[in-house]
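I'd like to ask you about the structure that follows.
The other protein chains are all here in position, but one chain of the complex has been omitted.
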Amino acid sequence: MRFVVNTQADQRRMLEAIGCSSIDDLFADIPEEILGRFRPLGLPGASELEVQRAIRALAARNAEPESIVSFQGGGVYDHHVPSVVRSVTSRSEFATAYTPYQPEISQGTLTAMFEFQSMICELAGMEIANASMYDGATSLAEAALMAARVRPGGRILVSEALFPHWRRVLETYCWAADIDIVDVPISTDGGLDRSALDGEASALIVQTPNAFGVLESLAELGSSLGDTLLIVACNPLALALVEPPGALGADIVVGEGQPLGLPMSFGGPLLGLFATRRELLRQIPGRIVSRTLDTAGNAGFTLAAQTREQHIRRERATSNICTNAALCALAATVFLALHGARGLKELSELNFRKAHYAARRLVEDADVELAFSRPFFNEFTIRIPEAPERLLEGLRARGLALDPPLAIPHPQANADPLLRIAVTERRTKAEIDHLVDSVKELL
Amino acid sequence: MNTMFERPSRDDIRGLLPTIDVPSLPEDDLPEELTRRQPLRLPALAEPELVRHYTALSRLNYGVDNGLYPLGSCTMKYNPKINDELSSLSAFSSLHPNSCAADAQGILQLLHHLGVLLGRIAGLDEVCLQPAAGAHGEFTGLLLFKRYFERRGDVHRTRILLPDSAHGTNPASASLAGFTTVSVPTTSEGQVDISALRSALDDSVAGIMLTVPNTLGLFERRILEITDAVHAAGALCYFDGANLNAFIGRARPGDMGADVFHFNLHKTLATPHGGGGPGSGPIAVRGDLAPYLPVPRITANDGEYRLAWDAPDSVGSTHSFFGNVGVAIKAYAYLLELGDLGLRDVSDNACLNANYLQALLKAHYILPHLGLCKHEFVLSGRDLGGDVSTLDVAKRLMDYGFHPPTVYFPLIVPEALMIEPTETESRDTLDRFARAMIAIAREAREEPERLRDAPTTAPVRRLDQTRAARDPILRHPLGE
Partner (left out) sequence: MDYPTELRYTKDHEWLRTDGERITIGITTHAQKELGDIVFVELPSIGAVVAAGDNLATVESVKAVGDVLAPLPGTVVETNVELESSPQMINEDPYGKGWIVVIETSAPASLEDTLSAAAYRELLGES
């Protein structure tokens, strides 16, 4: 096997040094009964050329990437991945390094993580951020568990306008932790129905932009909740344009970082963002990096507050997370460093304007209605008068890919099907016009 | 200090983004109430400066492409570059997870086949690729235990047994899944104490979590007795697959009594570790636990692949989509490359390399467990002289150009050094590492200050952990 370096001569000398006559001797500790039950995979092995052929053949069974124009969303979007991001993350000193438990030879990873934490704090308006979670959904789930630690005994209130696929993960984690979830309904404008908030809880979870793409109003929400913690799930790109949750009383901010320089990759790997107030440091899950000094007085970085984590606290750890999404966090760091505040605002504006152009044209020219009146970022929801399958198939035949219909209970009691459309900076005016013309034609 | 915040920032960079091609209408503008008022003080670097900065940072790092990385239970083996290339084919990387099945037949087929192969490696029936890391797999797997007993009306099974050598994620995952934990001692021979196990087994026990071989690098010779005893008590067996490199290609956890097993694709299946992820921790399960697996499942029907959501007994989901697909592709390519003979070569050479290193070092360091090891072994840094600790040995190894082994784990060996070379290291590298370790042992006796002052040749000297723990500085003061 070409990744094993030792020759047969090496192997013989090593066996001699060990005092064994054959490699089989090294497996004498495994009961015969178990060895006897072994079955191979039936794989012959492959050269690089052959494995390339096999995998390319599989890739060819996917839709040809150039043939799809994506208007899909739900936390993961068709954004441009700048080439420097790939270039930096494929440097093997970053890509083939382990978790930085030996900080003196991991200053590359640790410095980048410190930069990442700083940038996420700035975007979210929060005081501390960890060095990543698996994805936005598990980040949210862990936020709920943290809220239950900080405010024990209560329920978790959840806006019904949370992405259904995040909701499922939240439910699973809360079932495991024996935490009750209570739904907070949506108003007719597509946002949280604040009048439905009643009683104490450990936390309220609000997503903005929410599953319909609309932006929630967070003003005075935090202060109206008393002791109940406010957990806000957000799109980091939107944070360049909207007032950050940290400035509006959020206690924990989570998000999906895929828009910050990660490809869609059929849903993974992704990037969980997690930020909170400084006083809650001891309760946060995941790794966090601190600046410190070395014995010569030079600045450096190292992991901090490790006693929260599984390798020390074990069954009393704040989470079980060990491996997270470090290389994805590095991608986001490079992405943010490339754009800076001005570039990020410009990028967000592009998303915002193109989405609003699409919405306007659909309403004016394709005779479609916006389902909700609240402002939106780069995703919006339309009502369509008929079964969505035919429309979606027709659009797909014209090279346009949309999300499947939204299955969320909503107050538009006539239960017209809802379709959510996301428009990123990658969508040209021509592509958007093609979407509008196709919808018009098909409906 | 060299963060990007120390470099001059630019806020006038042009040409980064395309010009807007749609009209901007003021009636679309965000209302005042929602618009960002808090300044956004993110600096930017022009691209040439950006590349300089991150290239400089990368050179402060040490990856397995730089040299030996003998971290126990981490399996830092060579990451084949072809796998990275194939995983980033645009047909895979540009596909949105909400794509219809017709657009995703290739990737669904790949993931399905990967599941089949992983199931065969495990000797179990069904596989779920959702968990994004080993610990995530542990959590997901234990949720299956919870659902299994719930469906049987067996509500009293709230405890999980763990050997005292267990990796910290095991008890943490058990707690996260709503269980309490009971520790089972390890004997002086480095095996689970079976009589203590038997005493601990009662009908409040949901299961046991075992790492095989254990974190001492030793195979549990009485593994069948252990799993039989647990099953006889009505409980289930979870196997942590972190150490699969020790016997892949020769034995299967399903044949040892495992009911649920997790893989670490970023360990055994050679996907890059990334400085701490992304990883992937698929779980393989015995058939009767399959109804509880997370949704969606990937199903095959006459060459057509679909996502199946109809699973009323499923525990739900533990990932927003289907797991770390990009990582799974690399692991799949790796399996195709190796084939059966290659997989056998893996464990053959992993165990050969570990035993060879153990033979070279046992005269110079305390070896708590004599006899052959599997793919890793544990030494103790006690009694080296000069009042030096394992930590000092680790820091001094950096001066010799090596990444240290795992230190202070497993907890049952004081001053532990857990060493796993993996199969992709040459005898020459192992000889050099052994020479370094032997030199350090001599330095401990004769010049201990060399260890205490170490590292001296790394990019920074020894970092003050206490300061970071007492007064953590967790972000840069932007704009202040």
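The first chain written gets the first letter, and so on, giving A and B; residue counts start at 1 in each chain.
By definition in this document, a residue touches a chain if its C-beta (ideal position, glycine included) is under 8 Å from a C-beta of that chain, and two chains touch if they have at least 3 such contacts.
The model shown is predicted, which means the values in this text are computed figures rather than measured ones.
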| item | value |
| --- | --- |
| Full-complex contact with the absent chain, from A:57, A:182, A:296 or A:312 | A:312 |
| Touching the absent chain when the full complex is considered, from B:148, B:334 or B:408 | B:408 |
| Omitted-chain contact residue, chosen from B:116, B:224, B:438 or B:469 | B:469 |
| Residues from subunit A at the interface with the omitted partner, ascending | 282, 306-307, 312-313, 316 |
| Subunit B residues touching the omitted chain (full complex) | 408, 465-466, 469-470 |
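By definition in this document, only the chains that are shown with their structure count from here on.
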| item | value |
| --- | --- |
| Between subunit B and subunit A, distance of the C-alpha-averaged centres to the nearest whole Å | 19 |
